[in-house]
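With one protein chain removed, the remaining protein chains of the complex are shown where they sit.
Letters A, B and C mark the chains in the order given here, with residues in each chain numbered from 1 onward.
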Amino acid sequence: MERLLRMLTQLHPEVTFTPDTRLLEEELLDSFDIVTLVSEIDEEYGVVIPAQELIPENFATGTALYRLIRRLGEG
Amino acid sequence: MTNVLQYLEQTVREKPYHLFLTDGQRGMTFREVYDQARAIGSCLIQSGVVGKAVAVLMEKTPRTVAAFLGAIYGGNYYVPLDSQMPRGRLEAIVDFLAPGALLWDESTRGLAEALPYSGTRIGYSQAAFGMIQEEPLRAVRKAQLDIDPIYVVFTSGSTGIPKGVVGCHRGVIDYVEQLCPALGFDGESVFGNQTPLYFDACLKELFPAMKYGGCVHLIPRQLFSFPVRLVEYLNQHQINTLCWVASAMTMVSNPGTFERIRPRFLRTVAFASEVLPVRQLKAWRKAAPGARFFNLYGPTETTGICCYYEICRELEDDEPIPIGAPFPNTQILLLDEEGRPAAPGAPGEIYIRGTRLTLGYYRSPEQEAGAFVQNPLQNSYPERVYRTGDMAMRNSRGELVFLGRRDQQIKRMGRRIELGEIEAAAGALPGVDSAGCVCSGEPQRLILFYTGPAEPEALLTGLKQRLPRYMLPNDLRPLEAMPRTPNGKLHRSRLRELADQG
Amino acid sequence: MKKWCAFLCGGLILGLLQGLLAPKYTGLTQEGGLIREYYQNAGGNDVIFIGDCEVYENFSPITLWQEYGITSYIRGSPQQTIWQSYYLMEETFRYETPKVMVFNVLSMKYDSPESTGSQSRREAYNRMTLDGMRWSSCKWKAVNASLTREERRWGGALTYLFPLLRYHDRWSELTAEDVRYLFHFQPVSHCGYLMRTGVEPMTEALISAPMTDAELGQTSWEYLDKMVRLCREHGTQLVLVKSPGLYPVWWWEWDRQVTEYAREQELLYVNMLPAQEEIGIDWMTDTYDGGLHLNVSGAEKASAWFGKILQEQCGLPDHRREETVSALWEARCRAYEAAKAEGR
Partner (left out) sequence: MTVQSPWFPLFTAALLVIYYRVPGQWQWRVLLTGSGCFYLWAGKAYLGFLLLTLVSTYLAARQMGDGQGREDRKKRRPWLILCLTVNASALMLCKSCLLPGAKELLAGSRVEFLTLGLPLGISFYTLQTMGYLIDVYRGTVEPERNFGKFSLFAAWFPQLIQGPVSGFSQLGPQLTAAHPYDGQRLSFGAQRVLWGYFKKLVIADRLAPAVTALRQEQTVGGGFLVLTILYAVQLYGDFTGGVDIALGVSECFGIRLPENFRQPFFAKNTAQYWRRWHMTLGTWMKTYVFYPVSVSAPVRRLSRWARARLGGFGKRVGVYLATGVTWLATGVWHGLTPNFLVWGMLNCLVIVLSQELTPLYRRFHSRFGWKDKPWYGVFEGIRMFLLMNLIRACDLYADPREYFHRLLSLFSVPLWRQPVPALGLTGADWGILALGIGAMLLVSLLQQRAGSLRQLLWRGNPWLRYGLTFLLLVAVLLFGRYGVGYEGTNFIYSQF
């Protein structure tokens, strides 16, 4: 989870991220950030997030994102 | 080509909706003239009028020309009547003519009804908007030959009784085929007609326009008394071809009109029926440098113009304008009193030979005998030539020069005096607009009438330098206006009466 | 409830706007106001003229009354096409059954809405004819017949149902006339005849436009057949007339076809063009627009001549002796003479 938060702050240093900050509602992440995040996750966790998983529910908050990574990791 | 109507039918196929005739009020396209003429033809045939004279008593409007062609479609020949002529003369002509039908329209309704004429009277609209019957028209057309008469034109006969000259298809076709190339008429020609429709002069405008699909503007008569407005009319309608009588030309060029306004579109200017003073010609040539000028000569009896001369050099003021040479397929013979060819350079009487000759005079064989004679040069076969009664000679360049009427030559003090020469000399002097010379009384005295600001004494001194003593007129009389016949020629009999009154 | 009364007054305001914006035809273009005037004068007419400007400019019902006691009315409008004429005829039979129906055949030269000219011209003339008609099935059919296919698809017929859709952009051209004539209109004709007292001889050479087609169009013949059937149903005699106007040109091929048709259908066809001398029309004094239409003197001459034919060929009674009828027509004659004197 810490690695995930580090990745997020790397994208937007001026924002302090917590596991449940509303990433999309407050328009913190745009499509650019999501794509860079996906490639970072691929890098870090070796988990490939398929296109159909790129839906608002999975990126609503840090925890949701983390849950997605774990689900794809084992699956 | 054996029928003048073929000109119209060919043009109707090519440009049916091109403007053919207009008088500033009503315009008629070829298609309308064609339809209305055939309707008139059908109406005439239906009323049993075929092969007869059809008197057309109408003002100068496009419809009049349609009436002419309508008469021809009906297998008749049209006789245009001048509604302005004195009532007595009109009735005499109609009586003498005894036409098969009388065509009239709203503008000549009163006159037509008053005429003592018992034949069929037909209103223009009744005929022109009636039903066209193709079959009768086709039958009549099949029977028509090129020697059938198409018109009778009454000339102002010098002897008082009106002479009706009968023209036929052949004469007109030959005339048009020679005239157009010589004067350069084509599809672009826009004619400004001045002469009345009851003279043959208008033939050289109507039929060429019909042949090439040109356009004829019947210029309203009153415009000829306002030269500036007349030239504006010419420019406004882009008229590029004029075939006027000399007096009309003089009337326009004389009062300095060209300083105020110039005709801008003229391509061809032809003048006829009389001698045009060189001074007036120069004024016209300066005003319309781009135009070609022609002096035309031709009596009615030869269907119109038979000689033409294109002015191509500067002429001296007193030098008469030559009448040049005859059209192809027409020959001019200069013969002396005995009928032998005149010596070169010597004056001779003009005899005209060719298909152009008209059929002769209407119902007056005796007049014909004097004019249409056997060719004096040969008598091995019958050959009609027309003795014009005009005198001419060939100048050093071989061009024919018109001298005047034969009967206008007088002998005075043993010398032949050509009154025309005296008039030409006077005309060339400054301050003289037009001149007419007659001799009268016993012993013969030469009286010169002239119009213009010149003083008699100054005129006499001028003449002295130009004329031999025996040709100097005894008396010089200024006139307000020179008397003219309806078709613009000098009214010599009136001058003689004035001279006799003394 | 509140909603319904809101809708109601909203509708009222829109209706008022529609009336305000509709053209009133009081100024120059009076021809637009001809058709609407028939409805007050419906009934008791022996002869009804139907056709385009050659009818309402070249015939005068007052002269027909004064000379022959014929009661007539003209249902003419500018460039009235044959389909509009047919449906006007159909509508007229709902108000009265005349003894004679006179139709001017010139409009047969237009075979389709497109052929009558540019879209703006067609729209202007259609409006002058159709807007004046009262709403009925005839008007609906006339509207649809007068529109081109695209105009119908676009919904042109609705702009006749709700004129506001057509005249909405007149808001910037409103004048006092629009307000004054909001609820009533000012009659401009004398039994459908639009009087012109001016005299303007032919001054500019009128040249005929090319003939569109030697054969009159199929649509025109269909509507003419319909007219014949309609008049036969009502026992009315259909008289075809070509009024003596010279332009536009009535080509002789067309005249031949109409004459043949009239012979087959045993109809009376009167072409007044050949009778110009008989009628005495002088195009220098009898026209108000340089030779296109007749003025009042020309119209009276034409009516006098045509009246005689109507009387002889159609056996029309002379009503001048009947009290009730002549009272009405006397008033009309007075108004007619006044207008003529005034030189309107």
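Following the convention adopted for this analysis, a residue touches a chain if its C-beta (ideal position, glycine included) is under 8 Å from a C-beta of that chain, and two chains touch if they have at least 3 such contacts.
Not measured: the values here are computed from a predicted model.
The undisplayed chain touches these shown chains across the complete complex, A, C.
Checked against the full complex, the candidates C:94, C:134, C:149 or C:168 give a single residue touching the omitted chain, namely C:168. From the set C:158, C:179 or C:284, the residue in touch with the chain omitted from the display is C:158, counting the whole complex. Contact between chain A and the absent chain runs through residues 14, 27, 30-32, 34-36, 38-40, 42-43, 48-52, 54-55.
Against the chain not shown here, chain C presents residues 2, 6, 10, 13-14, 17, 119-120, 123, 151, 153-156, 158-159, 162, 164-166, 168-169, 171-172.
Here is the rule we use: only the chains that are shown with their structure count from here on.
Put simply, the C-alpha centre of chain A and that of chain B have 110 angstrom between them. In terms of their C-alpha centroids, the spacing between chain A and chain C amounts to 81 Å.
Taken in their complex, chain B has these residues touching chain C: 16-17, 19, 22-27, 29, 31-32, 35, 39, 105-107, 109, 123-132. On the side of chain C, the complex with chain B involves touching residues 201-203, 205-211, 249, 251-252, 255-256, 259, 271, 273-278, 280-283, 291.
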